[in-house]
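One chain of protein is taken out of this complex; the other chains stay put.
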Amino acid sequence: MANQQFEECIDACAACAVACSYCATECLKESNPENLVKCIQLDLECAAICRSAAEVMSLGSRFSAHFCRICADACHACAQECERHAEMGMEHCRLCAEACRQCARVCEQMATSV
Amino acid sequence: MANQQFEECIDACAACAVACSYCATECLKESNPENLVKCIQLDLECAAICRSAAEVMSLGSRFSAHFCRICADACHACAQECERHAEMGMEHCRLCAEACRQCARVCEQMATSV
Amino acid sequence: MANQQFEECIDACAACAVACSYCATECLKESNPENLVKCIQLDLECAAICRSAAEVMSLGSRFSAHFCRICADACHACAQECERHAEMGMEHCRLCAEACRQCARVCEQMATSV
Partner (left out) sequence: MANQQFEECIDACAACAVACSYCATECLKESNPENLVKCIQLDLECAAICRSAAEVMSLGSRFSAHFCRICADACHACAQECERHAEMGMEHCRLCAEACRQCARVCEQMATSV
């Protein structure tokens, strides 16, 4: 529907932003939020960065590749942290890590192709 | 993936935001942007409102229903304008109107159910 | 600088969004984040809502008053929670509560005047 070359990447960024915001609010409901502080912080940063990448690509901006480059880095950082908690059984972290890795993959392709 | 009760609505809002931003930038490339001024303005407002609704729902916010109510109104206003240009053959307006009507429908359900 | 009738309100919303995001990240650094869970959640919601209100007003949108109404409510809710922690000496909460009360005041005026 959107700027065609960006379509898959916009979708991945939008989905990742939602997964990150959801993970942050679910972390706050856990019984041990003090162990999830780094996760929440990375969730918030990654959500903000994914949302901005999606918006900039929606506008067909010449700056899209730059955003995708940063977005991939933010996604990997967030995924790495979430994967630690996913191993301990946190489902919201598992879903978030999955969305982050997928988003990073698509953003990396975009960053090198435009 | 996201706050489950909001999942469909978040997706509709995210898709509509992208369609609106895309429609705005495509309108700017048309040969007669002076006839599309109202469309571009509504696109920009609707995109901003849809993005904010998606974000607020992603956070599982108690204010979600209020955002969905405004979002439905903004989507109907944008769809009405885009439909006029869709009749004249503008494909980006047709796609935008479609996304807006779908988003309005889901937001209206959400606004009355939470 | 901005849409003149909205200028003061846009500035208050932008300042409040920053104060809320800052408060959330500072809460995460405290030694007792488990006691600040509600504060962080409200910070995140209020930041998102203030940012959206500022954007919608920047566009001179007809939906501005609706956003200001919700924004005032979100600001009061966040201020109420932050004031509890400000009393215990948390400076970021004191600053956040102050920004929220100021933003709520200006948003309420805006909501009734346009």
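Every chain is named by a letter (A, B and C) in the order it is written, and numbering of its residues begins at 1.
Convention: contacts are C-beta pairs under 8 Å (C-beta built on N, C-alpha and C of every residue); 3 or more make two chains touch, one makes a residue touch a chain.
These figures come from a predicted structure and were not determined experimentally.
Participant: For a quick check of understanding: of C:V18, C:V37 or C:A65, which residue touches the chain that isn't displayed?
Facilitator: From the options C:V18, C:V37 or C:A65, the contact with the absent chain belongs to C:V18.
Participant: Among C:A47, C:C75 or C:M90, exactly one should touch the missing chain; which is it?
Facilitator: Residue touching the chain left out of view: C:A47.
Participant: Touching the missing chain, which residues of chain C?
Facilitator: Per the touch rule, chain C residues meeting the hidden chain are 1-3, 10, 14-15, 17-19, 21-22, 24-25, 47, 51, 54-55, 58-60, 95, 99.
Participant: Suppose we count only contacts with the excluded chain; which residues of chain A make the list?
Facilitator: 41, 44-45, 48-49, 51-52, 55-56, 59, 61-63, 66-67, 70, 73-74
Participant: Could I get the residues of chain B that touch the absent chain, sorted low to high?
Facilitator: Looking at chain B, the ones touching the missing chain are residues 21, 24-25, 28-29, 32-34, 37, 40-41, 44.
The definition used in the following text is that only the chains that are shown with their structure count from here on.
Participant: For the sequence-identical pair chain B and chain C, determine the rotation angle of the Cα superposition and round it to the nearest 5 degrees.
Facilitator: 180
Participant: Rounded to a whole Å, what is the gap between the Cα centroids of chain A and chain C?
Facilitator: 25
Participant: Where does chain C touch two or more other chains at once, residue-wise?
Facilitator: Where chain C meets two or more other chains at a single residue, that happens at 41, 44.
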